[in-house]
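A single protein chain has been omitted from the complex, and every remaining protein chain is retained in its original position.
For subunit A:
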Amino acid sequence: MISKALVTDAAIIEGILQDDDAALSRLYKLHFPMVLFFVQSNNGTDDDAKDIFQEAVIVFYEKIKAGQLELNCQIKTYLYSICRRLWLKRLSRSSRFSHGMIEDTESELAPQADGDAEQAEQNELKFEAMGNALAQLGEPCKTLLEDFYLRSMGMPEITEKFGYTNVDSAKNQKYKCLMRLKKLFFLDYQVPS
């Protein structure tokens, strides 16, 4: 039983490393119901469960990609622990968390979950702040930066696309946009002390 679960875990991690979409799908099918059940047991909705689970998966995914994952338990336990921590934080921020007690639906908890949950939360904040900043930036800055950073287009292509006279003026424009974006970003996002 345990060895089977470990084999599944190893296959999922391998699949994520190789950008296999099936691995992610498998991860979702295997572990989302558990988190859904947990969140619903503790005054949550389907959407809450989805948000929380995705936050946890993003941290998990990025750690695997960066090779930083130190997994000394099952993926199931790891994800559950992070989701539990995240949900606790959310509950304590809202008034729904009235009785000070959380009902656990799994018995095991991963020891490193606290730090990783913290990371997941920061990640989410950064993502939101960046999304907001980009939305407020306005055209053509937004498209320019997205083309350069997100779609990895070269400066010559961008020069051509936006009709700048030369690469230097495009670069100039890019840095102006970048500095505005930075200001907007830090309006929204506080660096954790």
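Going forward, a contact is a pair of C-beta atoms (placed from the backbone, for glycine too) under 8 Å apart; a residue touches a chain by one contact, two chains touch by 3 or more; residues count from 1.
Just so it is clear, contacts and distances are computed from a predicted model.
Chemist: Tell me the UniProt name of the left-out chain, picking from "Phosphate transport system permease protein PstA", "Trypsin-like peptidase domain-containing protein", "ABC-type quaternary amine transporter" or "Propanediol/glycerol family dehydratase medium subunit".
Modeler: "Trypsin-like peptidase domain-containing protein"
Chemist: Check each of A:L24, A:C73 or A:V167 against the chain that is not shown and name the one that touches it.
Modeler: A:L24
Chemist: Provide the residue numbers of subunit A that touch the chain removed from this figure.
Modeler: Where subunit A meets the chain not shown: residues 21, 24-25, 28-29, 32, 36-37, 40-41, 43, 46, 50, 54, 57-58, 61, 99, 101, 103, 123, 126-127, 129-131, 134, 145-146, 149-151, 175, 178-179, 181-182, 185-186, 189, 191.
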